[in-house]
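One protein chain omitted, others in place.
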Amino acid sequence: MKSQNLVGEIVSKPYKYGFVTDIETEKISKGLTEEVVRQISAKKKEPQFLLDFRLKAYKHWLTMTEPNWAELGYKKLNYQDIIYYAAPRDNEKKASLDEVDPKLLETFDKLGIPLTEQKRLSNVAVDAVFDSVSIATTYKEKLAEHGVVFCSITEAVAEYPELIEQYLGSVVPLNDNFFATLNSAVFSDGSFVFIPKGIDCPMELSSYFRINSGDIGQFERTLIIAEESSSVSYLEGCTAPMFDTNTLHAAVVEIVVLDDASVKYSTVQNWYSGDENGVGGIYNFVTKRGHCRGVRSKISWSQVETGSAITWKYPSCILQGEDSVGEFYSVALTNHLQKADTGTKMIHVGPRTKSTIVSKGISAGKSLNSYRGLVQIGPKAIGSKNYSQCDSMLIGDNAAANTFPYIRSQNPSSCIEHEASTCRISEDKLFYLQSRGIGFEEAVSMIVSGFCRDVFNQLPMEFAAEADKLLALKLEGSVG
Amino acid sequence: MINSNSELILEISDLHAQVEGQKILNGVDLQIRSGEIHALMGRNGSGKSTLSKVLAGHPAYKVTNGKVLYRGEDLLGFEPEERARLGLFLGFQYPVEIPGVSNIEFLRVSTNSRRKQLGEEELDIFSFEDFVDSRLKLVQMNPSFLERSVNEGFSGGEKKRNEILQMALLEPILSILDETDSGLDIDALRIVAGGVNQLTNQDNATLLITHYQRLLDEIKPDFVHVMSSGRILRTGGSELARELEDSGYEWIENELPKTGES
Partner (left out) sequence: MDRERITKDGRKLKMSLQETKLWESLSEPRGPLASIQLSARESLKSRGMPAASEETWRLTDFQLLESILHLPLSSSASESNCSSVFDMPSPPTEGFRLMLSPGSEPLGLESLPKGFNLLNSEELKEVLGKALEHCGSNEDWSVGLNNSCVDNVLALRVEGIDLPSLELVISGKDGEFSATRVILLVEKNTHLNFLQVLLGAFNSAHSHLIEIHLAENASLNHEWLAFGGGKSSFLSHIAVEQQPKSDYSFTSIQKGWLFSRFEPCLVQVNGQASTKFRGLQIADSNEQIATNSTIRFDGPEGDLDQLHKGIAAGTSHSIFNGCIEVPQPAQRTSAAQLSRNLLLSNRSRVDTKPELKIVADDVRCTHGATVTELQEEQLFYMRSRGIEQIAAANLLLRGYCQEIISSLPMSFDRWKVLEHVLEGLRG
């Protein structure tokens, strides 16, 4: 037991991304009205169809009630007290990075995502989103040589309106749920990816989301389209400064995958989670969904969720194409008073579809970590298979872990297997490592990262090491 | 014992098979006559169990080419249970556990299905118990295993003995024993081998899949085959097994391609 207490004494490192960039920001006034929706659309010089889309969503949103999830009990948000659009004053997207405000470049430098030619990551193209707008996208030209489009959604609306009109809202309909509908009305920016037929995207694509202002909501929208026989790996990272108010982040990600194509979507989410008393932090209410439309298409979600005061997120797959494959690999770590309710939905529609779910939840402090998932095998999904494994690790006796797997099958030739377990860091393992001379802290983090290994293995190389470090950092001081 | 005039029980020619879309067997040729004992060896993953499953008719394995004659008939046209009734027996490398189904009941139904085929009288519960008793001795198995569910909670060695018990009950013509020796302690190995020896005669044949000389010291094979990448790479007498024990598989694989080898 002594060792367990000892673990408790190691204290959390402060959130190192908590700084605020001092930059002149253009904000529209607080609150949400039809006028605000029109204003956002006008600022972005959007075509009529998109304005109509937004207005329809807004009108529908007015009729909806905010979900009341028992396990998430959070302070209700005042939607009239949020700023729905904020952008650095000088927000015309620059043709060259040299013209971008150095303060912004410096910000991303500090976040470890250098954007400038000399310093940028060699094999990753980055779309950097600051508050409501995308400020830079690297390697655009190189990608264009392969026909790959990677840009902000705002640019995509201007340059590829037909694609946007065809696909936006086709996976997550504008009336899908309270937060997705809100997003559909007010989304500001985000990334757009289009991989043409037969192309394996030559580099990793990455978006980095930064919330800077304390009183804005970030509503980014991401759309990824993978045409026949193409493939892409996409990463998403996020941070925010420390404020003692709660900031809303309600994103929507839609992925469409055609025949034989595959998309790998990885997230390392490290929004500010509030302090140890639960003051401040991001409310992260996100709708992510992929549609495997084509035969043998594949979507793989991997996520490492460590930040946010509240996370509400279920990256899902609709497996429609025959032999399509959905995967979900997740590590969710909560500490202090964080609450995470995350999981996935695997909707098997087509024959011989397969899905795999691996979820690792680690709850420390007084946090609550829930896995909530749905596996549904429809009557036509002949010979389909699902395997789910949901493990929780509890650190300290005030932490809570829940598992809510919803399982439905309507097809006798299909097979669903779900396994879940809950444990704590085993003293035997700790002892074994310590008896080989490994320090206590290190032993704990070895065990935790061993616990998460199956998920980390799914992350792109650059991210896996990062995620491991992040976890160790987050955990310091929580074990006990 | 080799007698080239004896009945040809199994004749495999150019057999190709796949599972889950993956090609595993790539042209197997093999002939087995009655009275013969064959040993099949080869590296892990070379396709030995796959061959045995294909012969027994496992639905997950798809034959893509080639043919198999069993006593002159097209084996691949039969359902798994028909093959069993015709006297083909597979002792599984990993026998499955079947919770809730009692071992004795299972053995009785299965024995009777074979007896029916042979035109023998089916056994009722009581006469079956007597019959089982006599066979239990052959494998020196404790009768308490009969009351338990099929293989459930059996140790590795107990499962293998249960397989040989089934062989003794079904009196097969061709027995394929897939690593029946693995997991057995030294005494058990002798018992099982003794059982097999007692069950073999001039009218039946055995294909032993094994990794170890140990078993072949107990059951003398007439032929030893080495499998590699889904093909039989080399065939020899019992001395081949000893060479393998000493030098591993590499030398055979390196020797190739060799032509005209039989």
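Order of writing sets the chain letters: A and B. Residues in each chain are counted from 1.
Here, contacts are C-beta pairs under 8 Å (C-beta built on N, C-alpha and C of every residue); 3 or more make two chains touch, one makes a residue touch a chain.
For clarity, every value in this text was computed on a predicted model and none was experimentally measured.
Engineer: Check each of A:Ala42, A:Leu62, A:Ala144 or A:Cys415 against the chain that is not shown and name the one that touches it.
Structural biologist: Residue touching the chain left out of view: A:Cys415.
Engineer: Just one of A:Met346, A:Ala399 or A:Val448 touches the chain that is missing; which is it?
Structural biologist: Answering carefully, the residue with contact to the hidden chain is A:Ala399.
Engineer: Among B:Glu81, B:Asp124 or B:Asp217, choose the residue that contacts the chain missing from this document, as touch is defined above.
Structural biologist: Touches the omitted chain: B:Glu81.
Engineer: Determine and list the chain A residues touching the chain excluded from the picture.
Structural biologist: So the residues of chain A touching the unseen chain are 377, 379, 392, 394-424.
Engineer: Taking the full complex into account, what residues of chain B touch the chain not shown?
Structural biologist: Counting over the whole complex, chain B touches the hidden chain at residues 56-60, 79-81, 83-85, 90, 92, 95-96, 98-102, 105-106, 109-110, 113-114, 117, 149-150, 166, 170.
FYI, only the chains that are shown with their structure count from here on.
Engineer: So the centre of each chain is just the mean of its C-alpha atoms; given that, what is the distance between chain A and chain B in Å?
Structural biologist: Computed value for the inter-centroid distance: 53 Å.
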